[in-house]
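Sharing a structure with you now.
And then chain A:
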Amino acid sequence: MTEVSTDTPMIRVSAVDKYFGSLHVLKDINLEIPRGQVVVVLGPSGSGKSTLCRVLNRLETIDSGAVAVDGVPLPEEGRALAELRADVGMVFQQFNLFAHKSIIDNVTLGPIKVRKLGKDEAREEGMRLLRRVGIADQAEKYPAQLSGGQQQRAAIARALAMRPKVMLFDEPTSALDPEMVNEVLEVMAGLADEGMTMLVVSHEMGFARRAAHRVLFMADGEVVEDSSPETFFDSPGSERAKDFLGKILTH
Partner candidate 1 sequence: MRNGKLTAAAIAASTGLLLSACGSGSSSEEGFSAPVAENPSFEQGTTMAEYADSGEITIGTKKDQPLFGLENLNGEMQGFDVAIGEIIAGKLGIPADKINWKETPSKNRELYIEQGKVDMVVATYTINDKRAERVTFAGPYYEAGQDLMVKQSNDSITGPESLRDSEAKVCSARGSTPSERIREYIDPSRLVLFDTYSKCADALRNGQAQAVTTDNSILMGLVSENENQFKVVGNTFSEEPYGIGITKGDTKFCQFINDSLRTAAENGTYQEAWNSSAGKVSEKTPELPELQSCG
Partner candidate 2 sequence: MQVLIDNYHLYLRGLGTTLQICLYAGLLTLVVGTFIAGCRVAPLTPLRAFGTAWVTVFRNCPLAVVLFFMAFGIPALGINASYFVFGTIGLALYTSAFVCEAIRSGINAVSPGQAEAARSVGLGFGQTLRLVILPQAVRSIIPPLGSVMIAMIKNSAIAGAFGIGGDLYAVGIRQSSAQGEEIIPVLLGVALGYLIITIPAGLLLGYVERKVAIAR
């Protein structure tokens, strides 16, 4: 199902290993994500899926192997890494909005300080993004005054404000009350439709079926299955995937 492309893949992960102490959390991971592809990563807790996501913008370091974004190997800590991270949007499970800044300031901080945009220009663009995620009327409020769903949408707007080449979502709906999950997923699906390259760690099957081009199933630090959503959900190849699906479907 991967499109054949002469372009360099947006993300290339080669032979990556990572340990937390003696725990082998990523085992020889190899992965290419072409431009425009939406990948959903599933797996039981402790399978390494969040770690994989965080490795892609080096919030976690790796012990061996290589990660490249848009053909550029991830640099060591420093200015070059900061520049690269600016091109990789990230959305966290706990939103992690800057608690001391208003929503609009959350969105414009990166563009102003990293992209060196003018304040007015950044604000205009920020408001456009807030309108797009449907919370323009909350722009002047502080994060703590917003509901979880609104906060997560603000976090997505903050990531988009950097005009990223790729978006990483680390369990974006896991901390939300059920009634707020959809508003966030809709925004994400909209992004997918526009052709954003995305890696989403999530158990939201509806989203995976509707928006994903590809599903990765991880367990014990390994990619166990790599297939289309239809194949994965309808006829998973491995016992562990079947077992996992059985659990989350009855849940």
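Just so it is clear, a residue touches a chain if its C-beta (ideal position, glycine included) is under 8 Å from a C-beta of that chain, and two chains touch if they have at least 3 such contacts; residues count from 1.
Keep in mind how these were chosen: all candidates are chains of the complex that A comes from, given by their letters.
Because the structure is a prediction, the values reported are computed rather than measured.
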item	value
Complex member touching chain A, one of 1 or 2	2
For the chain A and candidate 2 complex, residues of the former touching the latter	57, 59, 77, 79, 82-83, 85-90, 92, 94, 96-100, 109-110, 113-114, 142, 144, 155, 158-159, 162
